[in-house]
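All protein chains of the complex are present and in place, except for one that has been dropped.
Moving on to chain A:
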Amino acid sequence: MPTYELALMLRAMPKTELKTSLKRISHAIFDRGGIIRSIENLGFRAMPYKTSAHGLVHREANYFVIKMDTGTKAVADLREEYSRDVDVIRQRIFKSQEAFDKTCTLEEELLPPAYRKEVQKMIDVGKTQVNRFKYKFKYNSGLDYYPFQR
């Protein structure tokens, strides 16, 4: 089961209701055989843009991030269930980020173009290609001399 992150925005409501709706949301995960790794509360704050959900316009939201492990097939099901939930304004599910381990390639990228590997590759490809747009004089044109400067 891969780890997913569920970014949730719940509508403004008192704490007790928030608790019950969070319980409902997490039970939806448990019912599909998933587990919850953590629930983060990012606080109640103004949204950067207004959002209409279930016939209401929301300008503030309770932000939550739930880290969970579920089957890949359960994700679409969960998303559908939360879309029917009246308390959920907005929800996005992302795959949890893997550790980023790449060495910095800035030094190679700052080299002059002729020394960059990708440019060298492009030049090599260009050498194998024929320029179709360049006019080439055909010697069977009927003239018995070459009309251009050599």
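As a convention for this text, a contact is a pair of C-beta atoms (placed from the backbone, for glycine too) under 8 Å apart; a residue touches a chain by one contact, two chains touch by 3 or more; residues count from 1.
The criterion applied here is as follows: contacts and distances are computed from a predicted model.
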Identity of the absent chain, which is to be given by its UniProt protein name, from "Mitochondrial ribosomal protein S18C", "Alkylglycerone-phosphate synthase", "SUI1 domain-containing protein" or "tRNA (guanine-N(7)-)-methyltransferase": "Mitochondrial ribosomal protein S18C"
Residue among A:T16, A:T105 or A:Q149 touching the omitted chain: A:T105
Footprint left on chain A by the chain that the document does not show: 7, 9, 40, 42, 47-49, 51, 61, 63, 65, 90, 92, 94, 97, 99-100, 102-107, 109-110
